[in-house]
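A protein chain is absent from this complex, but the other protein chains hold their places.
Coming up: subunit A.
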Amino acid sequence: MTGLRYVYAVCRPFGTPLQAELTGVAGAPAGLLHHHGLVAVVSTVPEADFGEEALKAHLEDLDWLAATARAHQGVVDALTTVTTPLPLRLATVFRDDSAVRVMIEAREDHFRALLDRLDGRVEWGVKVYAEEAADEPAGSAPAAPEKPASGRDYLRQRRARGQAKEETWQRAERFAHALHERLSARAEDFRLHPPQNSALSRESGLNVLNAAYLVPRAHSEEFVELVDHTKDEEPGFRVELTGPWAAYSFTGDTGNTAGTGDGAGVADAGEEVS
């Protein structure tokens, strides 16, 4: 047996077989490694690509990173259909099966505690985008078609733009906070993530809320409906739902709701407007 062991997730044994053709990173099929009443979901990856130096180089290649991330997420996603997996971070690689077993033994209590807490729960991602804010690139706002005739005009236009921007931001903040309050009331836990950058997400608009909610599967339908209902509430904002995800955002040690600090995912209104 050559090659390294890539570990996707840890879960409890489950009855349903994995999809027959479940391929993981590097195109290799994912398999199960049972140990101490837990299951590591693994696949064999070539050392040439996943050894330390090679892996470092690969991870700097956005195309490789994207393909690997999607493959990783694909396996975790497939697991979510049959059990509640604890997803591991990308590129968790061991020498061989016995090293994976040692890892399980060292952390089994932690794994069990997390699995108990997350059992039957999924993560939903909710993002809010402010459309107008993004339609207003500095200096080329369509609202100010005329070239300023004088410094005074320039300033007037600039001030007007600044005020409009500030209003948009205040509205965005209010909307994001209100939505978050409603959603977190229906979720067991939440995490506020930093807003996403549009160059990476290729989404239009500016991301003002980027949150993850931990919701029991049994209540997911209601949660999805709740999000859907808020979509058209406020013109100028777009609400996006992703999921269900494995509970990626809730595998950290801080189990409480205030874990990541309030406001981390809600962009502050532009304070630069003096």
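The definition used in the following text is that a contact is a pair of C-beta atoms (placed from the backbone, for glycine too) under 8 Å apart; a residue touches a chain by one contact, two chains touch by 3 or more; residues count from 1.
Following the convention adopted for this analysis, contacts and distances are computed from a predicted model.
> Suppose you had to identify the omitted chain by its UniProt name; would it be "Carbohydrate ABC transporter membrane protein 1, CUT1 family", "Gas vesicle protein", "Formylmethanofuran--tetrahydromethanopterin formyltransferase" or "Cytochrome c oxidase subunit 1"?
In UniProt, the chain excluded from the picture bears the name "Gas vesicle protein".
> Could you tell me which of A:R12, A:R158 or A:R186 touches the chain that is not displayed?
A:R158
> Need a quick check: the contact residues on subunit A for the chain that isn't drawn.
4, 7, 10, 50-52, 55-56, 59-62, 65-66, 69-70, 72-74, 77, 80-81, 86-95, 99, 103, 107, 114, 122, 125, 133, 137-138, 148, 151-152, 154-155, 158, 165, 169, 193-203, 206, 217, 220-221, 224-225, 227-228, 240-245, 248-249, 251-252, 264, 267-272, 274
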